[in-house]
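Apart from one protein chain that is not included, each protein chain of the complex appears where it belongs.
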Amino acid sequence: MSSTYGKLFKISTFGESHGVGVGVIIDGCPSGIDFDSSFIQSELDRRKPGQSRITTQRREADEFEVLSGIFEGKTTGTPISLIVRNGDQRSKDYSHIAQQFRPSHADYTYTAKYGNRDYRGGGRSSARETIARVAAGAIAKLVLKQFGVEIQSYVSQVGKLKLTTPYQQLNIAEAEENAVRCPDQAMAQQMFDLIDETRKKGDSIGGVVNCVITGTPVGLGEPVFDKLHAELGKAMLSINAVKGFEYGSGFDGVEMYGSEHNDEMYVDENGKVRTKTNYSGGIQGGISNGEDIYFRVAFKPVATIMQDQESVDAEGNSVIVSGKGRHDPCVVPRAVPIVEAMAALVLVDFYLRNKAYSK
Amino acid sequence: MSSTYGKLFKISTFGESHGVGVGVIIDGCPSGIDFDSSFIQSELDRRKPGQSRITTQRREADEFEVLSGIFEGKTTGTPISLIVRNGDQRSKDYSHIAQQFRPSHADYTYTAKYGNRDYRGGGRSSARETIARVAAGAIAKLVLKQFGVEIQSYVSQVGKLKLTTPYQQLNIAEAEENAVRCPDQAMAQQMFDLIDETRKKGDSIGGVVNCVITGTPVGLGEPVFDKLHAELGKAMLSINAVKGFEYGSGFDGVEMYGSEHNDEMYVDENGKVRTKTNYSGGIQGGISNGEDIYFRVAFKPVATIMQDQESVDAEGNSVIVSGKGRHDPCVVPRAVPIVEAMAALVLVDFYLRNKAYSK
Amino acid sequence: MSSTYGKLFKISTFGESHGVGVGVIIDGCPSGIDFDSSFIQSELDRRKPGQSRITTQRREADEFEVLSGIFEGKTTGTPISLIVRNGDQRSKDYSHIAQQFRPSHADYTYTAKYGNRDYRGGGRSSARETIARVAAGAIAKLVLKQFGVEIQSYVSQVGKLKLTTPYQQLNIAEAEENAVRCPDQAMAQQMFDLIDETRKKGDSIGGVVNCVITGTPVGLGEPVFDKLHAELGKAMLSINAVKGFEYGSGFDGVEMYGSEHNDEMYVDENGKVRTKTNYSGGIQGGISNGEDIYFRVAFKPVATIMQDQESVDAEGNSVIVSGKGRHDPCVVPRAVPIVEAMAALVLVDFYLRNKAYSK
Partner (left out) sequence: MSSTYGKLFKISTFGESHGVGVGVIIDGCPSGIDFDSSFIQSELDRRKPGQSRITTQRREADEFEVLSGIFEGKTTGTPISLIVRNGDQRSKDYSHIAQQFRPSHADYTYTAKYGNRDYRGGGRSSARETIARVAAGAIAKLVLKQFGVEIQSYVSQVGKLKLTTPYQQLNIAEAEENAVRCPDQAMAQQMFDLIDETRKKGDSIGGVVNCVITGTPVGLGEPVFDKLHAELGKAMLSINAVKGFEYGSGFDGVEMYGSEHNDEMYVDENGKVRTKTNYSGGIQGGISNGEDIYFRVAFKPVATIMQDQESVDAEGNSVIVSGKGRHDPCVVPRAVPIVEAMAALVLVDFYLRNKAYSK
């Protein structure tokens, strides 16, 4: 198990779906940051279940408690610890899978690796683990805010429904106006209907989250291994249900010629070095170049469905796994703040590393 | 700069394109491994320039020298250090870009971040840096070999030319029979022609490398942050020119329903837990499940082209950058062993971590 | 702030003296370990205040709560999180030092480094932070116990009172029979009287804790930087009030000739390689050799005394700091379980690292 992330802004997360709660320690937050509790809570609220009928009906207030690190409304440089206690646990819902391995879940691999597992609601492999990421990411955002960095995400695809409008032509903030978190309201409605229909069939469906980061200084990222996009990629791929990551031109860029793909450079009216195009996605040689950073994250259809499936149990018998419990038919609406949180954690860490080596 | 990778099988790489050479220290290789020099050299040979007319004409023998860690033909548990000296350096080729920023190269970002840079051939940002990865990866492969793990990669796309045959229907080993490293010989010829034509135009083009890992034990990967695919993703994205990573069903899986995508389970005739399909790409919950691991890596068209491009210089003047030097019109043929090397480094690290926590 | 310790058995601690509580996450505890709550509580009880009239009269039950990582009485391989809530807080006791820097405390350095500080009871620099170490160390002991490793500590010096009897001639377990934790009962009484007398004068006094580890396998320790004694030294020196560390012959060994100091070797009746003497302290070349490991840890007289002292305040004015609050006149009796806990953390980490690289 490796529940620690970050080099200078280091987080350690803990907790299971049906245990006491889920929480995080941040070791390495700079001191003197205003601890804006209501902002942190609002980020958790964006992630919490029960926001609409297309998200899980598990009822959780997901209110956080500060355990350490804050004094008189400010960070002190000491470890910040937060916990969100679990509320609406129905562990009995899971007794039927204590000995069964649900297809495409982590049941089998956890059991094989660790010998035992907290099977209630997926235990540590539950998406509830991401609460800790969102809480820590919210604090990372507070650190970044003072430098004008803004991170925005939205849903760009659900199943075969794709929003192909370039992000520059969208008002991303409007994504928060609908339950799907797609900034195109018409497309959002189509996506909502598709998810709702999928839910009624007891099925699930995949989606894509796009993320755009503006206001980034030049110089974030540490080649050759900790390239900015490599660390962003790892951070995104570590989120439950993620299957792919691409930045800038991504997989489509493969089909281009260098003469098309290269971002020619110029100096703008403010004397700032800019690129005419941005196929690089704001990152060159693993280091931010000051242009917008943008990337896409692919989420699979979640494994929990309300249909019978063939599987095996811990004794190696064939079994039929029946879907129970309360789950999301499509994770991307709630994944939006998680993607942002992980991006914030990556950026703040590189921001601190950059300061370390600065003149 | 972060040129260190791995937690238990830790590598530190060094070196620039036109300096003394490129090398690596491996700190954490188990002792008693037979040090098969000819295998390591053969891996370096797969990566070296000048293999055909579609790769750079820089002439380098790329022979490695062992500096430490090997005694009487075996690893001793102490740091293994290797160096490959640079031979065919034509640093003068680069004097014209000492003050210019080549579009979509790391020239500008390195200069902005570090204040100065070794501009000769890209310095540290040169793809020559990957020599150290291939050398270290070869040693990782030697460790893995004893456990039956096999890593194979091949080119599946160049520009718009895509090999869509599922890997199961390919003889991947045959990829080594042509200069492109595509296992379908007819497609390989088309790709070769496209690359060669691109080269003649002084342009470059992108491509995709597929990787398949067989024989992996159940249990590799450390959730929640160091999931197997998250670490593979970071490792691949840290390779020069990579723009995207997907594993298993990847971005296509987004369009599926859970009822299609879930990999139902059964027990095979040997009593082994298996899945009927493998959309999971051999990884569930971030942990290998014993099925084949497969993933795809997108490479952009390399930035160096033999055409004039608009750019700026260090003083902020507009300049025309003219292509010079010797470069690959398409990196994927030579990227194949690099992808494998990084995969080997990821796997061996998790293999050691797994042993640490085993009963 | 760096509140993370360990490479494979990694702990992150949090909490302040007068905040919600003090706790720890252990990320990397092997799965399947019996979680012996009463043992963990008994270790915390050895550390807790109010054990006798020579320890601080702060009243704390110091009972721990498990927040994650345990299922059905066993570790699951997921992060174990524990918290001990603060009870008997009298924060008002500290309002007088909000703006004053107490001599030889961390008040000034924390303020200078972080800009602000939680001044109540020393905040993060309070010895209350060691609760997290003892809790984590208790779990480390549970892991080590299955391999026959035993760690014992005792007080060997208070002020000028020294117990010079070699540890081999002591029954170390008897140290727990008196409030000082010195295994020689007569010396313990003298030490008790000295501490009590010091307490009555409103003063404090230093001491030494000796630690002996038996049953260690050959091979723990990772040269060249993570030598076993180097890591033990760091672990001990990280405990509040520690000023020195020596192992084996230590500073006295300086005066010896090599011909006296070298530990000649033989094979015992069980075929085990042994040394005739053990000036090496069970460690050669940074690696355990199977002999007893022993070391000594020097603790200064604690800084809090009930006497007036000259100092300065945050505005740079001269002030008289008056001693208030409830503190230990001598820390070594309560430091005994802390030393053991840190030793356990070091050993378990090396134990896991050794397994990682084993055949």
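Letters A, B and C mark the chains as written, and numbering starts fresh at 1 in each.
Please note the rule applied: a residue touches a chain if its C-beta (ideal position, glycine included) is under 8 Å from a C-beta of that chain, and two chains touch if they have at least 3 such contacts.
All of these numbers come straight from a predicted model, not from anything done at the bench.
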item: Residue, one of C:98, C:173 or C:224, that touches the chain absent here; value: C:224
item: Of A:8, A:22, A:293 or A:336, the one touching the omitted chain in the full complex; value: A:8
item: Hidden partner chain, touching residue among B:12, B:100, B:152 or B:178; value: B:12
item: Of C:32, C:50, C:115 or C:215, the residue in touch with the unshown chain; value: C:115
item: In chain C, positions touching the absent partner; value: 1-5, 13, 101, 103-106, 108-110, 112-113, 115, 124-125, 129, 157, 159-160, 198, 203-208, 218-219, 221-227, 229-231, 233-238, 243-251, 253-267, 271, 273, 275-276, 279-281, 284-289, 298-305, 307, 309-312, 316-318, 354, 359
item: For chain B, residues in touch with the removed chain; value: 1-4, 10, 12-16, 19-23, 25, 27-28, 31-32, 65-69, 71-72, 74, 76-81, 83, 113-118, 123-124
item: Residues of chain A in contact with the chain not shown; value: 7-8, 28, 30-32, 77, 352-353, 355-359
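Simple rule for what comes next: only the chains that are shown with their structure count from here on.
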item: Whole-Å separation of chain centres (CA-atom averages), chain A against chain C; value: 39
item: Cα-centroid distance, chain A relative to chain B, in whole angstrom; value: 26
item: Junction residues of chain B - those touching two or more other chains; value: 359
